[in-house]
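Take this structure, written in structure tokens, and hold onto it; I'll ask about it next.
All protein chains but one are shown in place.
Presenting chain A:
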Amino acid sequence: MQNRQTGTLGPYFDSNDLLFGRRRFELEQRVVEETESTRVKRVTVSIEVSNLLKLNLIDQIFLSFLACPKREFFFFFYHLAKVKGAQQVCSCIPTMNRLLATKAGSNVYRLRIPWRPFSNDAASLISSPNAGNPETGSEAQQYDIAIVGGGMVGLAFACSLASKPLTKHLNVAIVDSNPALGRKHFIKKDDLPDPRVSTITPASISFLKDIGAWRFVEQHRHAYFDKMQVWDYTGLSYAKYNARDADKEVLGCVVENKVLLSSLLSHAQDTDLLKKIYPSRLTSMSILPNSSSSEVGSTLSMTALFTRGRLAKLELEDGNSLYAKLVVGADGGKSRVRELAGIRTTGWNYAQNAIICTVEHALENHCAWQRFLPSGPLALLPIGDKFSNIVWTMTPEESSEYKSMTEDDFLKAVNHALDYGYGPHPTSSILGSSDLFSWFKGGISSSTSDCFEVPPKAVKLASERMAFPLSLRHANDYASKRVALIGDAAHTVHPLAGQGVNLGFGDASSLSSVISEGVAVGTDIGEVSLLKKYEADRKPANVTMMAVLDGFQKAYSVDFGPLNILRAAAFHGAHHISPLKKSIISYASGELRLPLFA
């Protein structure tokens, strides 16, 4: 089976949809062979003809470099000459069809790399016209902050604004087409657990407690866990973490997403923050550059303020429109706000899908289990009431296979994968007994003496299996004029360490602090200089976490003898060296901003 990959190749390209027509200049068709499977991927480096003329020298060099087959850099000058020649031709002929760099006898699977044109003028990114009749919408209202996306991070941001004295008077609009936001309680106690769950780190728990939403979470199903066991398929070593190693009570809490959402919504509705929920989708957003008025001493209407660049105008699918001083994009990985603001992203798709489902055990489970298998990690997280959540990362073909097999087969596969599947149980370390590391033990670390345990067997499948593709994405800027991005709109990570929504909560907390400081000194909250403070606060921490997670993902995607032993040694070290274990736990709990800098 051959895949159609739409991926990215580094910081100059991203795989968002094309804005212009599909006239492309193909530079080269590279052949990339995979060693393990029989797949052969052919990669075409191509760019828009309309963008070809905008390439400066460095971009030309980079493009030519990308197009070179492995280790044959002789072709570099060839491709550079081709690019320059094409530019000459393009500049002479205004309308140009594709110039194909013809290679004989190859099936081309185009790796499309649409190059977003450099557009400084945000006002030009007005997208498709309103779906509805413009007259059906009611009169536009003005808000201080418009939060686009009422998910966990968006609502947490609204609650955080409500909890601070300087910002609780702000007028907030929440734009989200999810009908659940209109209802107050949409969770029944006897519901089966939803497979979409999140692991909340202690730092996020304290943030949610500060904003006052955590008490609602505790009324529903949630599961604190204080133990964690991580091992891999080679059976060479394992690591057990206990919250007591870092002098804590819990390592985290696993909560279903819908529980978090309803708790945040209930709390948001309880506070006296002025808010209005728009149950619609955002279609377009426009922000004009600053200009001054020649009128003197007159009060300006909202449209006049908008034309002078003091307000952003948002148009919704149901025809409503609203004005806001600041637009906060909390609308997830495929953020519309980010797209409309023209903020580019860097990232790549992992060749992995994740299958999530809920299983039931015979006994309660209070430990988080994660086993790294050859194609990806399999995680078993307790949700409470004898239920556990499974996150199984695997290749896309395997994921469609596992999704479609029968429930019994799937359960057998899960139990097998957690037990003897793919490799033996790790006993003690291959490097001998733990006395070797005895002088590393800082304090009393009780979990080093814990033996390897086999996870509890899954008895029943309690929900349907869902699969979704994984990718890494990071917005190049978190803020531009009158726009700020938080949560998945700014960064998407691999779920292997359960950090995604926690980074989002960190963003929400930081942005609300920055806005509060801005209101304290009378700044206009949409000013870029203020929003850049938020970016400077969160970007290093987010990028570091993403790098760590990506490093893990890459380290585990290769099955190579010496690398396996290296990984085992790393496990062993993490298990026995207490200060390292403590700092790993602290970093994963969100207390350390950057790893290893205590």
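In the analysis below, a residue touches a chain if its C-beta (ideal position, glycine included) is under 8 Å from a C-beta of that chain, and two chains touch if they have at least 3 such contacts; residues count from 1.
Operating definition for what follows: contacts and distances are computed from a predicted model.
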| item | value |
| --- | --- |
| Name per UniProt, for the chain absent here [options: "Myotubularin-related protein 9", "N-acetylglucosamine-6-phosphate deacetylase", "Proteasome subunit beta" or "Ubiquinone biosynthesis O-methyltransferase, mitochondrial"] | "Ubiquinone biosynthesis O-methyltransferase, mitochondrial" |
| Sole residue of A:527, A:550 or A:591 that reaches the chain not shown, by the stated touch rule | A:527 |
| Residue, one of A:275, A:310 or A:344, that touches the chain absent here | A:310 |
| Touching residues on chain A - with respect to the absent chain | 165-167, 169, 290-300, 305, 308-310, 517-524, 527-529, 536 |
